[in-house]
Structure formats: structure tokens, C-alpha cells
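The other protein chains are all here in position, but one chain of the complex has been omitted.
Entry: subunit A
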Amino acid sequence: MAGAEGDDSLYPIAVLIDELRNEDVQLRLNSIKKLSTIALALGVERTRTELLPFLTDTIYDEDEVLLALAEQLGSFTVLVGGPEFVHCLLPPLESLATVEETVVRDKAVESLRKISQEHSPVDLEVHFVPLVKRLASGDWFTSRTSACGLFGVCYPRVSIMTHTFESTLITAVMHFRTLCSDDTPMVRRAASSKLGEFAKVLELDYVKSDIIPLFTALASDEQDSVRLLAVEAGVSIAALLPQEDLEDLVMPTLRQAAEDKSWRVRYMVADKFSELQKAVGPEITKNDLVPAFQNLLKDCEAEVRTAAANKVKVFCESLPEDSRETIIMTHILPCVKELVSDTNQHVKSALASVIMGLSTILGKDNTVEHLLPLFLVQLKDEYPEVRLNIISNLDCVNEVIGIRQLSQSLLPAIVELAEDAKWRVRLAIIEYMPLLAGQLGVEFFDEKLNSLCMAWLIDHVYAIREAATCNLMKLVEKFGAEWAQNTIVPKVLGMANDSNYLHRMTTLFCINALSEVCGQEITTKHMLPVVLKMSTDQVANVRFNVARCLQKIGPVLDSSALQAEVKPVLEKLATDQDMDVKYFALEAISGMYLFNLPTYIFSETFSFSSILFFFFSFSLSP
């Protein structure tokens, strides 16, 4: 503890304190992150009287330091002496709540909200409430925006405990009202985004009498950015109100938002549609939201249609059960049909990612009659992303009608994607291969898709070759080792004689991936001879990959094969001309704990590899 004569333990703390004002940001940051250690060493008294005043003034620092500070202070209560003294944390957090950087301010507000819970009701009224009022009437918008986030947490507790129940609430509402009509759009935005939360802590009567007018005003603000945040507030408020009040109090405003002149506001409505649907209940959904949703699906702005298309499945799922099918068939499906041939690729792609989900809702007959034609159109779409999204969701359809219905159209779509000029598209389709293989069955796969999977192994993009190897492993997991031995292993091993060294290396990578799933017999009998033969390859990259491969498949092999076949080859590689080959051979040897190394290898290479090993293990140890 502090003050002990010549105490050695002071030194590290002294360093930490000095580094609070080091030139180097990283050191300051480290020091701030250990603020609790400093406070503990100083004791509660000095933390309150010296450390906190210092921290209050450090708001000139870099954002990352301030962010860390704001976070630390949220859990500092014990270090200043417990709930009795928690209000000492308010000054530094207040100054952090006024900086221009949003992340820092938000963190300061979060910490303030946290420590507000640790205030006694009296302290809350004496210390915390005045702070909120100060921030709310601050000169700069930064402090006023921060205030918006604090009403929600402090007023419910103040009001319950004290006699001034009514007046406190009224002042709170009054302050909030001022913020809602602030001159700067930033404050109105903050108020708009916190309105829902504030409404939640108020009595229902206050929500109706005071919050609704604020909501209505914000929802018709001249700034688009304010109006679009009001949509979210509207959803929260709607969830609070009883069914009978919804129609009068919030629906007119929400209806207006769904038809707002600004596409950004309509986008927000589309984006929040499921929450809205949940908040207003089945009746209003049927009467109001269904037509609104239809309009959003037909919106003139593609961004809005995209957002709405994304919600098609969730919206349909949450429709009241009694009328779900009718509504979908008569109102939603016609719009969906139009979207399938939308001019915008993002709209189609959003739709493709959810449309398959409709089949579970509509059942087999409707799917075959109405949805299947749409899937087929999307499978032939000119944009690969649309096709991919359909393929990636095939499982939904599989449950309902079986994938065979689609296979005729599926195949050309897959082939086309597999050969797409963009490697990212090829990569995406490879990732769906195991899933497709599982659903289509081994016969179909062998017949139609196997050749594609092998073609990817010699793709000119490494990422594709790598994914193709991984894909083979997953296929073997699905179809079994016997299938592997008959179909893919011969092809993979055949590539070992390819004239292109990259293809020869692919063989090794495939063996790395396949040895475990194929098991000891196939690995020892078929793969190992090929690997060993490649140890004399003229390209060093191939040779050191042989060493790595041997290390990798070692655990699968039996020990006699290891001693008789692998050991001599690795020993030979360990004396290779090439430095990397030597290194990996030695690593394989020591990794397998196989042999007592002959001393001549040590004498030649020990210094080099031991240093490498040293660094390697050093970098791994924490």
C-alpha cells in the first residue's frame, strides 16, 4: 500500500502513473487499462482527491485512450470507496460525455448509466440529476446528445423513491421535449433514437400525453436523418401501447413514414418491418401492414425494395395463422413474382436469399405450382449472386418437395457458376458442393458433378485449389472411403505426374486433407508411395511440401511404414541442398519424435534450425 518506506512494490505503480502522460499513445493506453491497479495502490482517498481530478482534465488525449478511460470508470465504484462515493466518478465522465468523438461519448454515457444504478436515490437526486440537467442544457450539442441517453435510466429510480414524483417526471419530460426541438439536427437525432427507450420507463399516461406528440413531431422533422430514426422509436412506442390506442396514436404517423418522400425513411420502415409487425399485432398487420408491405415491395427505389425483399419470409411467417395462406397467395406472391424479374440485381439477390423459405410456409402443392417456376427463373438469372443464393438455400426446398424436382435446372446453373470468370463466385459454389452432394445423392454426383470438383483442383487461383481440396475431404466424409478410393484418389494421385509443379503440389495438399478420412489402408497403400516418389522432385517447393505432408500423414500410418519408408526419405531430405527443404524435413522428424538424429545432421544444421525453433516457440508462448 501507499506510503510504506522504501517499498519496492511502489516502483511498478510509479512507472504506471508516469506513463499516464507518456508521449507514446500505446504506453498511455496500457497505463489507462491498468487504472484499477493504480487506484488500488493509491487507496480510495487519494483516488478520489488526486487521481480523478487528474483524469477529469485529460480529455485532450487520443480517442482510444479516452475510450478506454470511459470504459474503466464504469466499473470504478469499489475503487473510490463504494456506492457512498460513486458520485466522485461523475466529473470525469461528464467531461468525457462532451468530447466530439461519438464512440467515446457513447461509452461515457454507457458508464454513466451503469454507475447510476449504484447511486442511492438521494445521491441520484443530489448529484446525478443535476448532471443530466447540465448536459441537457449545455452549450454544445455533444453534451446535449449525451443527455438524451441518460433520462431513461435515472428518472424511474428517482421518481419511485422520492416525494417529488410528479415534478421530477415533469421536468424530465420538459427537458426531453427541449432536446427534441433542438436547433441542431444532431441533438434531434439523438433524442429521436432515445425516445423509445425513454418511453419505456414512463407511465403509460405520460407516454400518451407527452411522448406521442414528441414522436409525431420528430417523425415529421425536416431532416430525413431525424425522421428515419423516429421510425424505430415508433416501433418501440407501439409495443408499449394497448391495442385500442394504436390506431389513433401511432398508426397515422407510421403510415405516413411508410410513404415518406425520402427513400431513406421508407427504407428504415422496410428494415424494421418485422419488429413493427410484432408490435402492432395481427389485426393491424392484416389491415395496414399488408398493403404497406406490398407498396414497399413495389417501391420505386431499389434500396427500399431490397430491404423489403429481405423481409418477405419473416413477414409471411409471422402473419396470423388463420389467414396466412390467403394473404400470401393473393397479396404477397404477386409482388414477389414481379421482383423475380426486377431490374436491380441486389433486389433479386435479396429475394433469392429468402424466397426458398416460403416453401415451408406454403406446403408442397403451392410450392410446386407457384414457387417452383420462380426458383427456376432465379436459377437462370444473369447475376451469379442470385443463382448462388438460391443454391445455398436448397435445403429449405428439399424438406418440402425434394431436390429432384429442381435437378434438371440445377445442373446447368451449377456448371455455369463453377466456371464463372470471377474466382469469388467459383469459391462460393465450391462451398455449397458438400451440401448439394448430400442432397442429390452419390449417383447424380458421380455422373454430373465429380468432374467439376476435379477441375477446380487445377484452377489457376490458389484459393480455389485450396477450397477444392477441402471440398474433397468433405465429400469423402459424406460418401465414405470406398467411394474415395474408386473415384477421386486415382485422379488426385494422377496429378503427381503433371508437368506443372503447382498441380503436383495440389496432390500433396489433397493427401494432407484426405489421409485421415480415407484411413490407414488407403493412405499407406496408395498415397504414401506417391508422396515418397515425389521426394526427388526437381522443384524445392514440392520437396519441402513432401516433408510437411509426411509429417501430416504420419499419425495415420503404421509404425513399420514410418520406420521403413518415411524415415529414410526424411533423412535424405534433411541433407537437401535447399534450406527450406532441410528445415521442414527436420521439423517433420522432430515433430514425429521418430528417430535419434544422426549427429552429422546436427553438426551441419543445428545452429540454424535451433534458432528458428527458439523463435518459433517464443512467439507461440504467451
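The criterion applied here is as follows: contacts are C-beta pairs under 8 Å (C-beta built on N, C-alpha and C of every residue); 3 or more make two chains touch, one makes a residue touch a chain; residues count from 1.
Operating definition for what follows: contacts and distances are computed from a predicted model.
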{"item": "UniProt protein name of the chain not shown, from \"Transporter\", \"GATOR complex protein NPRL3\", \"Serine/threonine-protein phosphatase 2A 55 kDa regulatory subunit B\" or \"T-complex protein 1 subunit epsilon\"", "value": "\"Serine/threonine-protein phosphatase 2A 55 kDa regulatory subunit B\""}
{"item": "Which residue of A:I32, A:V86, A:V99 or A:A172 touches the chain not shown here", "value": "A:V99"}
{"item": "Contact partner of the left-out chain, one of A:V44, A:A217, A:A302 or A:I458", "value": "A:A302"}
{"item": "From A:M186, A:L376 or A:L411, residue that would touch the chain that is not displayed", "value": "A:M186"}
{"item": "Chain not shown, touching residues in subunit A", "value": "2-7, 10-11, 13-15, 17-18, 20-21, 41-42, 46, 50-51, 53-54, 57-58, 60, 98-102, 140-143, 184-186, 189, 222-225, 261-264, 300-303"}
